[in-house]
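Note that one protein chain of the assembly has been removed; the remaining protein chains are unaltered in position.
Showing chain A:
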Amino acid sequence: MASTRTPLIEVNFLDDYNINFVLSNTDVSIANALRKAIISEVPTIAIDLVEIEENSSVLADEFIAHRLGLIPLVSTRAMHADGPVPFRDVEGNITSFLWHHEASDDKDCEIKFELEVRNTEDNPMEVRLILIRLLEVLRHGGGVKPVEYDPEYPVVIAKLKRNQAIKLTAIAKKGVGKMHSKWSPASGVYFTYEPVVTINYERMEGLSAQQRKTWVEACPPGILRFNEMTGQVEVEDEINNGIAFSGECEKVAKELFGYDFYDLIVIKPKSGSDGYPDRFNFFVETNGALDPVTLVRAAIWELVRKVQNIEESLRTGEM
C-alpha cells in the first residue's frame, strides 16, 4: 500500500455558527466525503408530524406544517451515545435519542410541541417561534427547542388577523439530511482549493503600464495588484480563494487585449507531490441545530461508522 497520508487541520475562524478550517495532506475524495457527511448524514431533530386542531389563518394546514418542519431545533440531544459528543442528562448519564422505528416507548424518540395562538386584537398579529411551547419533556430532558437567533428579528411562522387562530400539536423526531433537508444541520458547506497564480511575464511585455493597470482594476479584487513603482503586475499575498477559480482574470484579459492574451495569467489548484490538490479550505455554516465543532466531529464519526458497518459485514460473511 502506498504511504498512508495523515491529514492535518488548522482552524482559522470559529464562532457560534461558522467554522473555517484548512484540511490538508489528504485526498479530495475524503474532503468531499466529509462535506457530504456534514450535509446529509449527521442526525438532527425536526418536527415531523403535525396534528392540527384549528386553523383559521390564511395559510393552508400543510403549508403551516411544512414551515414547522423547517424550523431548526437545537439537536445536541440527538447525538449518538457512542459518538464523540454523547448527550448527558442532568445526572450525567449518557442516553440516546432513538430512531422512531426502533423505539418501543414514545418518550425515547418523540418530542411534542404545542402551539395555540388566537388573535383577539384588531391589529394583525405575527405568530412567532417563541410561542411554540414544549408540551412533553422527554424522559431524560434534552433542551430541544427552536434555535434562538437575533431577538430583534424573530422568526415568523404565520400572521393572523383579528379572530383568526391556530391550534396544533407537533411531534419532532430524529432524522438525517438524506431523508429530508429539514434535518440537515448545515446551512452552507463548501471547500475551495488553494490557488497558485502564475503570471506570464513574457506576454506582459506586450502591454503598456497603463494597459496593465486597467487589467488589474478590471480583475476581481483580491488576486492581483499593480505596483506603481515598477509598473509591474504582482500577485497579492493573501489570495481570495472564493473568486480565484472563477476564470474572471483570464476572461477579462481576453476581452481587453484580444485572444492572444488568454495565457496572460494561469490560476491552478496547488497540487501535492502526487499531482493532485491536497489542501482544502473548508467553510461550514450551521443553522443553529448543532454548533460547528460538534457538527464536524459528528460528521467524521458518521464516516467511521459507515466504514465499520461494511467491515463488519466483510468479516461475518467470511464465516
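Assume contacts are C-beta pairs under 8 Å (C-beta built on N, C-alpha and C of every residue); 3 or more make two chains touch, one makes a residue touch a chain; residues count from 1.
Just so it is clear, contacts and distances are computed from a predicted model.
Enquirer: Given that one chain of this complex has been left out, which of "DNA-directed RNA polymerase subunit", "Adaptor related protein complex 2 subunit mu 1b", "Two-component response regulator ARR2" or "AP-3 complex subunit beta" is its protein name according to UniProt?
Expert: "DNA-directed RNA polymerase subunit"
Enquirer: Tell me which residue among A:S29, A:S104, A:T120 or A:T230 touches the hidden chain in the full complex.
Expert: A:S29
Enquirer: Which residue among A:G69, A:P146 or A:G175 touches the omitted chain?
Expert: Of the listed residues, the one touching the omitted chain is A:G175.
Enquirer: Out of A:P84, A:P154, A:P220 or A:P269, which is the one that touches the chain we can't see?
Expert: Counting the whole complex, the residue in contact with the absent chain is A:P84.
Enquirer: Could you list which residues of chain A touch the chain missing from the display?
Expert: Residues in contact with the chain left out: 1-2, 4-12, 14, 21, 23, 26-27, 29-30, 32-34, 36-37, 41, 84, 99-102, 175-176, 178-180, 293, 296-297, 300-301, 303-304, 306-314, 316-319.
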